[in-house]
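Encoded as structure tokens, here's the structure I'll be asking about.
For this view, one protein chain was removed and the others were kept in their places.
Chain IDs A, B and C follow the sequence of writing; residue 1 opens each chain.
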Amino acid sequence: MRSVWALAARAALCLLAFSTASFAGEPKQGGILRMYHRDSPANASILEGATYSVNVPFMGVFNNLVIYDQHMAQNSPDSIRPELAESWTWSGDYKKLTFKLRQSVKWHDGKPFTSADVKCSFDLLMGKSQQKLRQNPRKTWYSEVNDVTPNGDFEVSFDLKRPQPSLLAMLASGYTPVYPCHVSPAEMRTHPIGTGPFKFVEFKANESIKLVRNPDYWKKGLPYLDGIEYTIITNRSTAILAFVAGKFDMTFPTHITIPLLKDIKSQAPNAVCVVEPTNVSTNIIVNSTAPPFDNIDIRRAMALALDRKAFVNILFEGQADIGGTMLPPPQGIWGMPKDRLETIPGYGPDVNANRDEAKKLMQKAGYGPDKHLAVKVSTRNLAEYRDPAVILIDQLKSIYIDGELDVVETANWFPKVARKDYMLGLNLTGNAVDDPDQSFYENYSCGSERNYTNYCNKEIEKLFDLQSQETDVNKRKQLVWDIDKKLQEDVARPIIFHARAGTCWQPYVKGVTIMSNSSYNGFRYEDVWLDK
Amino acid sequence: MTDTSNLVLEVKNLKTVFFTNSGLFKAVDDVSFTVSRGETLAIVGESGCGKSVTALSLMRLVPDPPGRIVGGSVTLEGSDLLALNEAGMRKIRGNRISMIFQEPMTSLNPVMRIGDQIVEAVRLHRNVSSKEAQTIAVEMLRLVRIPEPVRRAREYPHQLSGGMRQRAMIAMALACRPALLIADEPTTALDVTIQAQILALILDLQKELGTGLVLITHDLGVVAQTAQRVIVMYAGRKVEEASVEALFAAPKHPYTRGLMASIPAVPASGVAAQERLNEIPGTVPSLVRLPPGCAFAPRCKLAIKRCEAEYPPLADWGGGHLAACWRAAEVAEVA
Amino acid sequence: MFAYLVRRLFLMLVTLFGISVVIFFLLRIVPGNIVDILFAAAGYVDPADKANLEKELGIDQPLVVQYLHWIGGFLRGDFGYSYVSEKPALQEILPRIPITARLAGLALLFSASIGIPLGVISAVKQGTRLDYTLRVVSLSGLSLPSFWLGLLILTASVAMFGQIPIFNPNPATWLEAFATYAVPAAAVGFRSAALTMRITRSSMLEVLRQDYIRTARAKGASDAAVNYRHALKNAILPVITVIGIEAAFLIGGLIVTETVFNIPGVARFLVEAIRWRDYPIVQNLVMLIAVVVVSANFIVDMLYAVFDPRIRYTD
Partner (left out) sequence: MAAIDFDVELRRAGAHATVGWRRVLFLAQRHVLGAAGLTIMIVFVLTAIFADFIARYDPLTVDSAHALMRPSLVHWMGTDSFGRDVFSRIIHGARISLAVGIGSTALGGTIGVIVGLTSGYLSGWVDLVFQRVSDILQALPLLVLALIMTAALGPSLPNVILAIAIPLIPTVSRVTRANTLALREQPFVEAAKSIGMSEARIALRHVLPNTLAPLIVLATAQLGSTILTEASLSFLGLGIPEPYPSWGRMLSESAAEYVRTAPWLVIFPGIAISLAVFGANLFGDALRDILDPRQRG
């Protein structure tokens, strides 16, 4: 354990060193930032994407109405900054949000940016326009939006069905760029046009992505870089070796596992590395519609059997967070405080006591040392999924459950889950913004497509709406904690841990901030520069 | 014996053994003979009697392993071939001593033109340009009576008939005018009609070039037509040697007798034609476990106790007629 | 000869047709399509969106219609559009071919230039210590998993030279360009050199037993002349066949090597396309590979005729 703490301390030191250094020197113009990309994204359209593989390379092509401050690690309501919007105002009843837009901003093809483009973008997202996105994974974010209306060329308002302060958080995500009206969704997939600091040059599938400096960027003097080049390397060991050998200035963000971080630090001692939560939770989806997990006792027993610390120790050498649905503090804004968390069954520090309780529940359900329960644990055929599943199966052994791993190909995974053709599933849930609205509605509201377990509790749903409309942050937090606790006690979708991952760059790369409660929002890179 | 000054080849006590996993066998055991310029010596015997190994021993081409020449001497034109190193032996092979093999089908390199194969033989031993060698090759093909030699020289072995191929082999073997030619069953694989032509050709060329010839065959008919002297081999040993006339007139070894009886209508023989061909009863014994005495004894009608116990020495029965049989004197009468 | 050619070409077409049917239906058996994969990242599949997309891509049509549509296009040289990139499939495939071709060519060159001479030496020195050593080395070449070898090469190279020999898309010099391909080609070629060596050895051993080799010796030809002028020329034929067949196997080795060395060639692209269920890419690429393999076999047969005068295709 000592080494883990040492590493953490070193990482913290790195962060410190970096923040002082990066603001010490005068930014220099020029140079191409070379990074590797972990895989080949399906296309270049962020609105259609649902993985940060799209956001990272293409966020720099665009601007949002508002954006999280790119140099504050923690996304919070206070860190939202104007971008294409110069300012915003809420109506008194929080049912109307009006943006004043920046003038004389030009798209990369020279056409002027106006309020029509904003309307087009959100109509597209709400499924209201003629042209359709091939897929629209974040339609539900705008379920409370009635309409988006331009008032003249440089003002636009969002009319809401009910107050929803969190709308601003979703608009500030890297997932919510403004698209031009005059370019079709299909073209945006292959050759995106934005207003951002970098222009798209080319995307060769499985090979490379190239961006070049936008000389007409509306923020004068930016970006500092001449361009960004991503080489797509799917094999992580090859990619890391290439970084160590100096082929790249920076790794793919939050792509370095904790064990690999050690490797990089020993091979490239000068590299700057940070470890941050990714706001991706690893959780168990439980099929409560069919035996054996329709029995609440067995569900509870399973939740009690989890030794979360062991997961964190094995997979992250201690560096990951244990929490409920919301990312735990200090990086997370909405997560339960530790003392509250430990009152939830299964979260208590005495694993053996928990398991003894779990065994009693199992015996109550008719299982015991001589009668084991055979269970299939389904998961996707990716290491991030398989590895925790292997540990889960091992832990379930302690409470008379014999688990067998059922590895499912990507193409079959969601259809299988949708068919309820599983007992236990090991799943990863990424949260684009650290906000309860996004998390609760997507994963726990009745009828939501991503509520895989079909957990449906009208009582709790009312609380969802209550917290969503609450404008006082502290009051809202209390509500969120109550909801989160209840969700865990109901074993709706037991959260095992919240992952952390590392990002490294060469010491001459300046101005990079890795977000600490999201991995989708921090890649504008307009003021990243190379001290060479 | 023939005049020694004219001697081309003198083989003395040649001994070649094979090491196999069933034991040691003496493929050639203490064989001696000579060949003079222009003379034809036939070596006859059943298959497995050691006659081909004898030929290969002369060329020093016995495959090693499993075979090995373990004794004796082979003197060609005054120099002992067995004492030469490999490089020295290569200078002799194809030059002073040549060989024609039984299978014209497989003995020519299938991917080389006929002409080139002869050219190779010439250029290995004569310091001539490639062009001159070509001319010699065509000349040789003409000499062995291949029609259209220029065209044939450019063809591949598979384009030639068996007889043609054997002619090409002969051309190749004689290209350097060797002192000694060994022909190992040169006609066995050929059609009967071709056989006579090829034999005639070999004899003609032999006369023309004055080459000594060792003709290996199992066919006594061929022997009668071609050879001056004959060696009969059995189980690796020379059992009889005589001039053709003497041998056919009065074979001294029962084995030779048997061989003659097993061919139809032997010319110049005193034996009356029989209705049914005589066969030698039994088979050639395993060379690994030879009896201590005469190897032929188990198959011999004339065998006596002594034959099984003691090997009969080669004895001269007059006029250079050698035979290794205890009862050689009685052979003619008994049969 | 002409009749033979016609027959051969006809059989080639039959084979290619069969391959097109096999690959087409095999792909359709693989569960899930591009839509499932695209939507997987989002965490759910919207049935309406799925139906729309399937309609747009034409994968909602009956299989026979889809097949005819594809094969018709293939014959006209119209490869359709990649489902993933939405660019013309041909435009996606073509630029990757030279990369893989260079790699494969270099690997085959490596394989032949090392494998054949070592095979001959091993055969000629049969039973000697040298022969044993060469055989053990070649067998070990056939025994190492190529991705493991690749990983060890990369790791060692970084540790020892601080350089990583992965693909460099913009080599500055001719030498750099060569280096980009040489290391991965050697990693693939090692295995195939080992195979070539073994084939050459056994082929040589068989030829050395032939009568005409004895004839050559009887002529007084030296060992070198016998081994190279007579034996090798005959022994090379099966080696050519195997190298021809090996070309097809090489694709398999290249998939792994292109992944380890991050080379953007067709082999890795094919695997990615299978993962994405990008039918137009997979189908057309497999067909192109099949055409190359089938033609390679045909060329090898024709080479046989050139090298071996006995063969004149007449049947």
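Keep in mind that, in the parts below, contacts are C-beta pairs under 8 Å (C-beta built on N, C-alpha and C of every residue); 3 or more make two chains touch, one makes a residue touch a chain.
Every value quoted in this text rests on a predicted model; they were computed, and no experiment measured them.
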Contacts of the hidden chain among displayed chains: A, B, C
Contact residue for the chain not shown (choose from C:I93, C:A107, C:I199 or C:L232): C:I199
Of A:I393, A:I460 or A:V528, the one touching the omitted chain in the full complex: A:I393
Which of C:Q91, C:S113 or C:S140 contacts the chain that the document leaves out: C:S140
Touch residues of chain B, complete complex, unshown partner: 17, 19-24, 65-66, 68-71, 82-83
Residues of chain C in contact with the chain not shown: 11, 14-16, 18-19, 22-23, 26-27, 29-31, 132, 135-136, 139-140, 142-148, 151-152, 155, 159, 198-199, 202-203, 205-206, 238, 242, 245, 248-249, 251-253, 255-256, 259, 270-271, 274-275, 286, 289-290, 293-294, 297
Touch list for chain A against the chain that is not drawn: 235-237, 240, 257, 259-260, 262-263, 266-267, 310, 313-315, 381, 383, 386-387, 389-391, 393-395, 405, 407-409, 412
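The rule we apply is simple: only the chains that are shown with their structure count from here on.
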Topological distance between chain A and chain B, in contact steps: 2
Interface with the most contact pairs, given as the two chains involved: A-C
Farthest-lying chain, centroid of Cα atoms versus that of chain A: B
Innermost chain, where centres are averages of C-alpha coordinates: C
Centroid distance [mean C-alpha coordinates] between chain B and chain A, Å: 93
Whole-Å separation of chain centres (CA-atom averages), chain A against chain C: 41
Distance from the mean Cα position of chain C to that of chain B, given in whole angstrom: 54
Set of chain C residues in contact with two or more other chains: none
Sites on chain B touched by chain C in the complex: 59, 61, 90-95, 98-99, 101, 103, 106-112, 120-121, 124-125, 156, 158-159, 169, 172-173
Chain C - residues contacting chain B, complex: 210-212, 214-222, 225, 229-230, 233-234, 307-310
Footprint of chain C on chain A - complex, ascending: 40, 42-43, 49-51, 132, 134-137, 186, 189-190, 203-208, 231-235, 237-239, 241-242, 244-247, 267, 409-415, 418, 429, 449-450
